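Note that this complex is displayed minus one protein chain, with the remaining chains in position.
Showing subunit A:
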Amino acid sequence: MAECGGVDSNTSSGHTMDKSITLPPDEIFRNLENAKRFAIDIGGSLTKLAYYSTVQHKVAKVRSFDHTAKEAACDKLYEISVQEEVTARLHFIKFENAYIETCLDFIKDHLVNTETKVIKATGGGAHKFKELIEKKLGLKVDKEDEMTCLIKGCNFVLKNIPHEAFVYAKHADSEFRFQTTNPDIFPYLLVNIGSGVSIVKVESEDKFERIGGSSIGGGTFWGLGALLTKTKRFDELLQLASKGQHTSVDMLVKDIYGGSYGCLGLTGDLIASSFGKSATADKEFSKEDMAKSLLHMISNDIGQLACLYAKLHNLSRVYFGGFFIRGHPVTMHTITYSINFFTKGEVQALFLRHEGYLGAIGAFLKGAEEDNPNQYSWGENYAGSSGLMSVSPEMNPMQRARSGTFPFDMLEMDRLERQLVNLPLLQDPSSYIPDTVDLTEDAPAREYWLYCFEDALDGVVKRALASQPDMPEAAVRAEKFRQKYLHKLQTLRHQPFAYGSLTVRSLLDTREHCLNEFNFPDPYSKIKERENDVALRYYQKAVKALEELSCEDRQFALVRGVLAGNVFDWGAKAVSDVLESDPEFGFEEAKRQLEERPWLVDSYDQWLERLKGPPHKCALFFVDNSGVDIILGVMPFVRELLSRGTEVVLASNSGPALNDVTNGELQILTERIAAMDPVIQAGLREDRLTLVQSGSSSPCLDLSRLDKVLAMVVRERQTDLVIIEGMGRAIHTNYYAMLSCESLKMAVIKNSWLADRLGGKLFSVVFKYEVPAGRPDQDDAALTP
């Protein structure tokens, strides 16, 4: 039920003492000048503020020169221009109620936009601060139903934030086990533990029902705990509980039976009667022990009720939220324990990373209905979000020290240009995990990669600076970027779970987000252009050389070409040296560097055998780097597929990431190649070669979040072959991805640590051709539309 409004936590001293605080505008309440649509959720101790704003970003755009008008007049391949682009972002800030006035003053001073008239409000404390808000902001407070907001918020985070939900396991290597995002989030049970407990069954975006509840909730723990222990604060009570021994207060099965009650399967340590011992002895009980007993009593009771309701309504997904849970390891543990006990593991207790924001998100969405926020896909911005467990000062002293003001927590979500959906060819979307290694669980790997990314930071800063030679303030921004990313790495060292499972992908994505944050949209744009230009000059020669080969030799040369091209990667440290030399020479050199067969993973023979069979209907090719990789490696391979009668869909990044070729660049490159190569030209003309964007701006690939158009094209073309190229997309991610059609994963391992891990060596080759079980390759594996 409601968070208790108006409890002890709001002392009047809080209002006066913090007047002197000056808030750093680039750290909290960012982008206020463009803010509109406010919402606020005021709970018993924390306030959550939400607003929508727009962000001006510099983006690198490529534009083809008009070659017909001034043929060869320019030595450049295409024009790169940095443009301003406006994107939408949601800001959520959480702070203690004591600072609410300071925050409102700050907002008033920085709010430029005047079209906003209303602030949506929810939470038990909303009415208490109504006047203050109306007076300070001049906005009309419009109250929204708490539970409706909660559910709306919950739906939103479950749909839009990967790794939002997690299972808590206190004694495991990693306390947090994040769940893969399942696009089908309904139905689920939400157990909200505020003062009391509400149990809500959610069946769809708009259909939910409070099917039950209990008065024994967080308020009972707090109220009864305060009476028993004379401890006033909720957090302190939890602290006490975590130190206590409940067995001195509770009557256990073994206290009655002398051991276990075997025939009913009740173990001796099971609590038979909560507080059962405190009635019999004349002794004093320690505060810690009583608090612990109380915590067990309440958690077990809630867990039991949740299980009964889940069973009655046949629901297996049960999320827990409310201030009783709110990131407290103690309560997450006891609730998890209770659920495991009562369901014998059939139901898992799930928690949410952004549980505290649900009400504010929901209230905001209520106010923004006319903008149809649910029509878009949104993504968590790692640069602007604090991550899990950063609000508690003891958990994260860094956060407090950094802000220099008061502890606050932020969540920023970017509206994505494209709507994202599952790749329709995933064998089992609900069990698909993009990432190969979960660094949250693998401590040595985490150590290595955190070190690796920190070590590479100087180089990235240098590269970013070099990409903007004409901008004098770039140095300042580059330094800010360095600090920001360094700070993120430090946070992740201590809290690897801060943004969900830590993976190489999330480390790369965080870096991209940080670069964007400081307006380094595409540090590799010029390098990419140069590489593309040089590689194009060599294209015809390469194709001619291939055509002279016998069919079987050609197939092998094509594969080697893709692999050798893939060695060209500015993202991999070991390769930079080779790249400084001449690309043409480099390409041949790279081929020589390649491991001889048998490769580390080698199913080339099966692939060759397959090629002797009927051509594929349509191949979806996720490409990787620009330059030699795309032009001399991928394109000849594509050309061969087209010649065989296979349609090809080339999927490239929507936005820049490292030296990966973007969709914009690939459009131009393909046109240029088409001008030289009738096969490619015919492919384009006859619509047998299609270029689509992936919807991603990451060097890795999440097949569960792809552009909706891509998914549509894949379905329409009856795609029966998926090719994934490169270390980021085929090794760091998707190495184990199971597809419902044939797949080919090709990559060169350009990192000696990773090579070592996989049992290979530097430049080892992964060539993984897979046919889904139960589908002979002669079979028409195409999807029926």
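We adopt the following convention: a contact is a pair of C-beta atoms (placed from the backbone, for glycine too) under 8 Å apart; a residue touches a chain by one contact, two chains touch by 3 or more; residues count from 1.
One rule holds for everything that comes next: contacts and distances are computed from a predicted model.
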"Glycerol-3-phosphate acyltransferase 3", "pantothenate kinase", "AP complex subunit beta" or "NADH dehydrogenase [ubiquinone] 1 alpha subcomplex subunit 6" - which is the UniProt name of the missing chain: "pantothenate kinase"
Selected residue (touches chain absent from view) among A:V55, A:M251 or A:L492: A:M251
Candidate in contact with the missing chain, chosen from A:Y52, A:F178 or A:F342: A:F342
Touch criterion as defined above, residue of A:G276, A:P329 or A:P424 at the omitted chain: A:G276
Among A:S64, A:T148 or A:N374, residue touching the chain not depicted: A:T148
Selected residue (touches chain absent from view) among A:Y52, A:W222 or A:F518: A:W222
Contacts of subunit A with the absent chain, listed as residue ranges: 1-2, 4-8, 124, 145, 147-148, 194-196, 198, 210, 212, 214-220, 222-224, 226-228, 232, 234, 249-251, 253, 255-259, 261, 263-264, 271-280, 285, 290, 297, 300-301, 304-305, 308-309, 311-312, 342
